[in-house]
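One chain of protein is taken out of this complex; the other chains stay put.
We just call them A and B in the order they show up, numbering each chain from 1.
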């Protein structure tokens, strides 16, 4: 178990390094974008004087390296800085939206992960039956429509025609938990439909792959029940790729939902990031990217640790 | 021969139509443009109370309370309910007193004095004084200002208080239209704090107090019980939601989660009209689309080439397909049909590939190949319009290579830098403003680098001319100059199309000044 702890610590240290690399890349990439915040904010109404005044006011006339160093230094003191566009402190700007994003992701994960695992196992158990085929086809169909398309269809049926759920998920500042749940139904449904297919298919594929291996054959010859073979013998060994796919999808639920946010007018981090990129608001872009990157790294490390812990061969490599 | 005849009659029709529409426009403006009479006649008495819920495009998380940073509808509409300006635009399109009780100018229109309305207080209880006005204007005028409205005030040499209840603007040169300039939605009056405008507080003099503002998400407003205007601000409160996605806006309106939406996807207008609970609000001439050709570029420095291009575009087809008919055809100048300043005698330019070829030959070329750098940053459908133009110009032997540029950074990197691009303008209330910012030599946004001495001379003369008929004559000639020498192809005037539920109603609209009743729907509209 000690080696596992060492691995986790090592991974986290590497994660911090990755975060640094991410922030450098983002800084450089935003810097390479055509135009800067002064031009982007003023758009068609920019004039050379106002753009110059804007730059001077925000310190954009300093060399890029200096600006990055300033930003990093402040970050190390726990200060994310302020938005260049409207001078709001970034911590305040992000706080509420991060909460929104995480709660949406959590709800979607609660619905989709157990569903995907159970369906995947059932599909492996009854492989090539009509049930398997139906499940497979519907999952593939669901995943083959673009997210916004699925969202619009759900809105058409459940919001416009039936009137069960609102089409907007925008919350008033004083909304209750009940309202929050009601307004999350359609976005959660959309996201679940999008992510279930991949996790389910991976569960099925990994299980079926293992079912052909000699030790399962042996178990089967010993007359162990099919469901028990899957649950006790196949699943633990099939876990690595499944956990990986789950981690990727969970990360997606946090960082990849900008389209769903836009369609349901859900104020999450994705929309903030896209807006900030288009306005070249570098500190906000940096803060959001770091949050997303950290989410991804944590989930990823978790997945690796789990897959190593679940495989004795990886726990104790020979040589 | 018969084809020629046909063209003649078509041209005739168009001219008649134009005259017609100019008259009709004047009549309609008195009621409200493009709106069936019964739509508001049925319930023309305002009813107080209720909540107005708006779903608006044009909000961004980078929005701010700073009026110099307002560049799109969400902040325009929201803050127009919080703040007043010195003058406002009336239903007939004229500038009338708002926070200024009255205003006057010297005969040469160079010095303007605005006398403030007595007894007006800000939401925080402070009384309005001349100092507040000076600080608010200086917020945009200051050398270090980053305001989007700085060019609007380009004429202004200085602004100063005269006593506590009057403000004097000194201009570099006479401007007969200055009362319109201070009606600009950026030039809101904020309270002064230590001589500087306090925009951070969000405190204004208008009908609604700012309760909360989450940029790019929502704004909540509640009625100001002490509002100085007696017959305005009917709703008890207003909620503005930023809804960027066109389909999401339509869904929100159809499901009754909002009462009014703007920027209705034109593809869907006909479908929305079938819903009896909804009313489409079309503001004609709200903006115009242009294909600017740089007059100092190798490609377009010869006016014959420009004329060839102007004859190679089929405006009616563009109107039908890009705007689904929600607009008017343009005549290669920026004055909208129905404006007080329109030159109604100017013949409408038609699609005429033969004429186009004639101009090409005159310029000494058989065929022409040009690159059009298009982007939907200019307007939704700009790339589609360019592609259609390409197909039409082919008939005239002109090969247009349409290159789609990313929307991101289009206006800073492509527009006004490349010879042939796409662009759009909000229509101006006055011909002077439109010509001064977009067509005058040296103007910051002279998007075609056009430099016509006669035009520039007329522009300066007209600006200070207080004799209206004389002025109109000058504007007529200037429109003709734009049309026959200018660098911009102006194919279309686009309507701004909004939709409301029949649960809200309104009186005559201040068309065509901006969308949503001159951006002032929150204080002008009421619950049905």
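Methods note: a residue touches a chain if its C-beta (ideal position, glycine included) is under 8 Å from a C-beta of that chain, and two chains touch if they have at least 3 such contacts.
Simple rule for what comes next: contacts and distances are computed from a predicted model.
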Listed names "Succinate dehydrogenase/fumarate reductase iron-sulfur subunit", "ABC transporter permease", "L-serine dehydratase" or "Aspartyl/glutamyl-tRNA(Asn/Gln) amidotransferase subunit B", with the criterion being the UniProt name of the chain not displayed: "ABC transporter permease"
Contact set of the excluded chain (shown chains only): A, B
Option touching the unshown chain, where B:102, B:144, B:267 or B:417 are the choices: B:267
Of A:187, A:256 or A:283, the one touching the omitted chain in the full complex: A:256
Of A:9, A:140, A:175 or A:218, the one touching the omitted chain in the full complex: A:140
Listed residues A:155, A:219, A:235 or A:250, member touching the removed chain: A:155
Positions on chain A where the hidden chain makes contact: 14, 17-19, 21-22, 25-26, 29-30, 32-34, 128, 133, 136-137, 140-141, 143-149, 152-153, 155-156, 160, 197-198, 201-202, 205-206, 208-209, 211-212, 237, 240-241, 244-245, 248, 255-256, 258-259, 262, 270, 273-274, 277, 289, 292-293, 296-297, 300, 307, 311, 313-314, 317-318
Absent chain, residues of chain B that touch it: 246-247, 250-251, 254, 265, 267-268, 271, 320-322, 324, 376, 383-384, 387-388, 391, 402, 404-409
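Keep in mind that, in the parts below, only the chains that are shown with their structure count from here on.
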Euclidean distance of C-alpha centroids - chain A vs chain B, Å: 41
Residue ranges of chain A in contact with chain B within the complex: 33-35, 38-50, 53-54, 56-57, 83, 85-88, 93, 96, 148, 152, 155, 159-160, 163, 166-168, 170, 172-173, 262-265, 267, 271-272, 275-276, 278-279, 281, 284
List of chain B residues in touch with chain A within their complex: 55, 60-66, 69, 71, 143-148, 150-151, 212, 214-218, 220, 239, 241-245, 247-248, 251-252, 254-255, 257-258, 406, 408-409, 411-413, 415, 423, 444-445
